[in-house]
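Selected chains from the complex are presented in situ; the others are not included.
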């Protein structure tokens, strides 16, 4: 199915946020996730289902003022 | 010594981590500034670059406390979700709350700011709101649970200094017991010293250091200026006089003409 990851279209067979992260090679990474604008805590990523057209944001630490 | 949400800090300078010529320069500048708190942000990570991972290991190695921001957020929801994500990633309840209301001056949206502050304090965050010098907004933020206020000196990145010293002075006078931090707009050490001389508890800056020709030396300069202003405030400055007074006593002067 097609979802939007960090604003870009992404083809995936993964069913959960955790699985998508794994696909992205970010499973080990220090990141935070939000699905359709709602924060998804790390603990809930395995059980959080991703559906067609969902927007997933994967954010990591960055410089800031 | 200044205390934010129960955490005592020796340094009154909070340094931003953006816009440095290089990561190495950033690290040196943080060290030179003596800052015990640096601001950080969250951005989208791609599996390829993993830029965030590299940045984070750099910061983590410095042993400084981080203050994540919600920079660029324009709505309460964006700011709240960003704060929630930041808490997990950075493992801190501290959040520099920015709800930007206007693109050119990057001024706070004080309405969204108060709403977001209320939500976040209810969720257990320690909120550092980027606000204006407005006394009534300050009241609302304190009602919302904020125990630190961060009024702007001038627009973010402008380097103009303190656009409204009267307003900043009034804010200090009306909230003697709340830690106040001038956040944004400072361009020179004299601006930072001035803020501290007004009785402010700390200063937060980024561009003035990052965009100096020599960020590391500039960081050291700001460290000294912030100390200077804080010490001066505690030491009780003289009252300015409109007419001149001789600093050398005239009694016993010779008459040689």
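Going in written order, the chains are labelled A and B, and every chain counts its residues from 1.
Throughout what follows, a contact is a pair of C-beta atoms (placed from the backbone, for glycine too) under 8 Å apart; a residue touches a chain by one contact, two chains touch by 3 or more.
As the structure is a prediction and not an experimental result, all values here were calculated from the model.
Counting every protein chain in the full complex of this file gives the formula A x4, B x4.
Just so we're on the same page, only the chains that are shown with their structure count from here on.
The distance from the centre of chain A to the centre of chain B, each centre being the mean of the chain's C-alpha atoms, comes to 32 Å. Partner chain B is touched in their complex by these residues of chain A: 6-7, 24-26, 29-34, 37-39, 41-42, 57-65.
By the touch criterion given at the top, residues 16-20, 26, 39-47, 50-53, 55-56, 59, 68-69, 71, 77, 81-82, 84-86, 88-90, 156-157, 206-207 of chain B touch chain A in their complex.
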